[in-house]
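Note that this complex is displayed minus one protein chain, with the remaining chains in position.
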Amino acid sequence: MTLVVDGMRRSHGAFELGPIDLAVDEEVLSVLGPSGCGKTTLLSTIAGTVTPDAGTISLGGLDLTGRPPEKRGTVLVFQDGALFPHMTARENVAYAASSEKRVEELADALEIDAVLDQRADTLSGGERQRVALARSLAADPDALLLDEPLANLDAPIKRRLRDELRPLLASLDVPVIYVTHDQREATAIGDRLAVIADGELLQLDTPDEVFAHPATPFVASFTGSTNLFRGAVVETGTGRALDWNGRRLDAAIGGATVGETVQFCIRPEYVTLAADETRNSVEGAITRRVFEGDGYLLDVVPDGGDEAVRLALSPPAYERAGLDERDRVRLALPADAIHVIGGVEECSAIGPARR
Amino acid sequence: MTLVVDGMRRSHGAFELGPIDLAVDEEVLSVLGPSGCGKTTLLSTIAGTVTPDAGTISLGGLDLTGRPPEKRGTVLVFQDGALFPHMTARENVAYAASSEKRVEELADALEIDAVLDQRADTLSGGERQRVALARSLAADPDALLLDEPLANLDAPIKRRLRDELRPLLASLDVPVIYVTHDQREATAIGDRLAVIADGELLQLDTPDEVFAHPATPFVASFTGSTNLFRGAVVETGTGRALDWNGRRLDAAIGGATVGETVQFCIRPEYVTLAADETRNSVEGAITRRVFEGDGYLLDVVPDGGDEAVRLALSPPAYERAGLDERDRVRLALPADAIHVIGGVEECSAIGPARR
Amino acid sequence: MATRTDAARSRTTLFGFDWLTVALVLGGVLCLYYLTPLVSLFLSVPPGEILARMTDSTVVDAATTSLLSASISTTVATVFGLPLAYWLARSESGWTNAVLGVVVLPLVLPPTVGGIVLLTVFGPGAPIGAAAASAGVPLTRSLAGVVLAQTFVASPFVVVTAKAAFEGVDRTLEHASRSLGKGRWTTARNVTLPLAMPGIAAGVTLTFARAMGEFGATMMLSYYPRTMPVQIWVSFIELGLDNAYPIAVLLLLISVAALAILNTVAANPWQ
Partner (left out) sequence: MATRTDAARSRTTLFGFDWLTVALVLGGVLCLYYLTPLVSLFLSVPPGEILARMTDSTVVDAATTSLLSASISTTVATVFGLPLAYWLARSESGWTNAVLGVVVLPLVLPPTVGGIVLLTVFGPGAPIGAAAASAGVPLTRSLAGVVLAQTFVASPFVVVTAKAAFEGVDRTLEHASRSLGKGRWTTARNVTLPLAMPGIAAGVTLTFARAMGEFGATMMLSYYPRTMPVQIWVSFIELGLDNAYPIAVLLLLISVAALAILNTVAANPWQ
């Protein structure tokens, strides 16, 4: 069964979503985007609680456009679970289930047996989402739509539920759309990843591909590729390369022509400490060191430049290197990790956001 | 000037905070904890908007307990900025500022010149927090208290503001308390780190120390040390070691006695791929692979065991290793990265949370 | 800086303290103004005497008329008003504001004016009123007239209160129910109505209380049969203040009962 969104548009005041074209097979599609980008509106139009201005939505060949929500077979899971607060957890699941046996099965699968007879409004955040998932599965969805189901959970519970969700969603064998603003969640859960900003679908590909080759500066920035620079394409003896503030960088240039100014990015995890001078290496001083608990970020301003290059190191790697703020280091920017994005445009994501 | 919280308690219904003892010099103290742990209540008692049931709060030797909020010199920055919506950004800053010149200075420092004459309720999330910070600084705080100021921002803006905040807060030369539920933010911003859960102060130390040597299983779990196991202390020829499901692990045992069952943890970033059999190495199959965008997580179940060991790899390291799900690997658990926590207790943080 | 701040601070406290005291005194005077006359009523009359006069035929007749008419008006208001309240709460139509204006107008309209405008439709001189009267169902000076007056004046309360109650039910819950395959009616019955029930109960209670107390429009439309408020007026004017006490005490007790319902099973809309 395939869920197809075709030329869908929906505007609300000044905000405009679309046109969106998507085809989701029996797979999990993560939709990643900042708040207010239109992710929730997209889910609502598919679920039928919001009417699109144009375009069609179909599921397994059946046109859903115009059908009321209860006649679509699409089931929504909401950010805070949207459990019926006046019912117990069991009554919530039974509301959608065909039999008492199915309730028990799902309670087992989602490990909510212990709280089944508690009122929904007394459950903790993690329990609430487990019950909400059980209730959704009880309705035998033909397509499952999840709207930031883990957004309001504490880190350890979020991590655990995320790890459980991946195999659970994959086992459903129906189209699943999973909306989130968290890049780690999106990549961890999705077979494919769509990035949306300002109502526009910017990129749709496998998570690896989106992270390695972001289609726009916004995608690069939003997925954490914080090293985003501008350079000119120049001719070398053996082909084309990048000129970055007078430095020559080898890179796969793609379609850009000689003389063009392009943006290029390199993920901080791919920048490495270099032992000695090689091609694509720069030397400079560490201007900032950030300890994030599970890793270190070092900002290095290359001599004569003003833009810092960010380098991510794991704690053991950092300890081995024995570095400190203001130390001088040499960084290697591997040619195959440099991704040329295309023509120059302003990247709004890293400035103070526009509404 | 030092901010001292001494034996402070505050209960509200079934929830009880404290007793909390803290002394914050001219430094940034991060307070990390899950939602509902009492972080916000702690700030409110210091700021004077909530009255503690017991204990004293003093700033620079002056007893603040019982003083109204406006007479404490403590300035609060709220999660959503708490800007006065009927005023412009400029009027908000000027509300607290001593002169128009000070408003301009702060607008420069926080890069909000462009939005200074917009009404506060038309600002984006990032702009709102910049204005809120400017307004707080305009009041010349004797102590600055920040309550999850970045919690509702999109990832790139959050990253950028976080990087700017660190030097800004350090330059104030007043006690700063920074409350958050995000372990990366807490570590990146704080000179020291306090971990709170269920109203109790569990650990207070430098971020490095908290991450390397968590005081309780909860701290380990909440700071992302997901490899949390149980083992028995045994006598070897040369000293004491851990017996983990029949495997011998070298580790610094600390105060635990032979025969005692202890919990120990190792951060996923410290687990490495081992070339051949060494001490403290285990072999097993990869049961789960999670791509998080900026890294890979691999769960490996050692042969004959049932608890998975999680390993974090950077993307280049993962690509070099050329691994896939179900591959067999050998892992090294370096003895100096194993931290023994102490006597056995249940770790509630990773189960469905209790309220 | 500590000095400057401290000086500024003391001034604020002193002023703040005065301001708070003045505020509390003003509020206290207002509360006394509400409470004293109510207490005074019970002090003015010996309970035994009141109790003895509760069985007077004027009291019994007025109470019967009031309870019967208010029950009918409240039922009519609820049946006609609940769907309207739901529509006002949920519709995204541009008409909601205009319709809400029509509902609120009787709330801000003086009841005597309500009586006058009803007379222009249902009075013996108006076509509808004349037709009904000749069919043997007079719409003035009859129980029907009382119900018409009470419904006009009291029914907006159930509409606006139930509307607020419906709005208090998170739409997400209705969307969740629909997305689980349940239709509009199943959703309303299992999700919306149970969650809005305390607010609806408050609306019904307020409408009943308002109908019981209706005076202005009833005086115009149906001086007979006498409802309790009309009877209070008649007793007072014809026989003096003392004779109005028994019904006044009854009505006061009914009001207190309504207040008790609002603060227990129903949701006090002003809380």
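Letters A, B and C name the chains as they come in the text, with residue numbers starting at 1 for each one.
Definition applied: a residue touches a chain if its C-beta (ideal position, glycine included) is under 8 Å from a C-beta of that chain, and two chains touch if they have at least 3 such contacts.
Computed from a predicted model, the values in this text were never measured in an experiment.
**Q** For a quick check of understanding: of C:50, C:63, C:164 or C:201, which residue touches the chain that isn't displayed?
**A** C:164
**Q** For the chain left off this view, which of C:84, C:132, C:169 or C:267 is in contact with it?
**A** C:84
**Q** Sort through B:10, B:39, B:90 or B:135 and give me the one touching the missing partner chain.
**A** Answer from the full complex: B:135 touches the omitted chain.
**Q** Touching the absent chain in the whole complex: find that residue among C:63, C:144, C:165 or C:262.
**A** Result: among the candidates, C:262 touches the missing chain.
**Q** For the chain not shown, which residue from C:38, C:52, C:239 or C:265 touches it across the whole complex?
**A** C:38
**Q** Please identify, in ascending order, the residues of chain B that touch the omitted chain?
**A** On the chain B side, contact with the omitted chain comes from 44, 47-49, 68-70, 72-76, 78, 82, 84-86, 95-96, 135-136, 138-139.
**Q** Determine and list the chain C residues touching the chain excluded from the picture.
**A** Interface with the chain not displayed, on the chain C side: 5, 8-9, 12-13, 15-16, 19-20, 22-24, 26-27, 29-31, 33-38, 40-41, 43-44, 77, 79-81, 83-84, 86-87, 97, 99-114, 116-123, 125-126, 151-152, 155-156, 159-160, 163-164, 181-186, 206, 209-210, 212-216, 219-220, 228-229, 232-233, 236, 241, 244-245, 248, 251-252, 255-256, 258-259, 262-263, 268, 270-271.
Criterion: only the chains that are shown with their structure count from here on.
**Q** Measuring from the mean C-alpha position of chain A to the mean C-alpha position of chain C, what distance in angstrom results?
**A** About 53 Å separates the centre of chain A from that of chain C.
**Q** What's the distance between the Cα centroids of chain A and chain B, rounded to whole Å?
**A** Chain centres of chain A and chain B, defined by C-alpha means, are spaced 23 Å apart.
**Q** Touching at least two other chains at once: which residues of chain A meet that condition?
**A** none
**Q** Could you tell me which residues belong to chain C and also touch two or more other chains?
**A** There are none in chain C.
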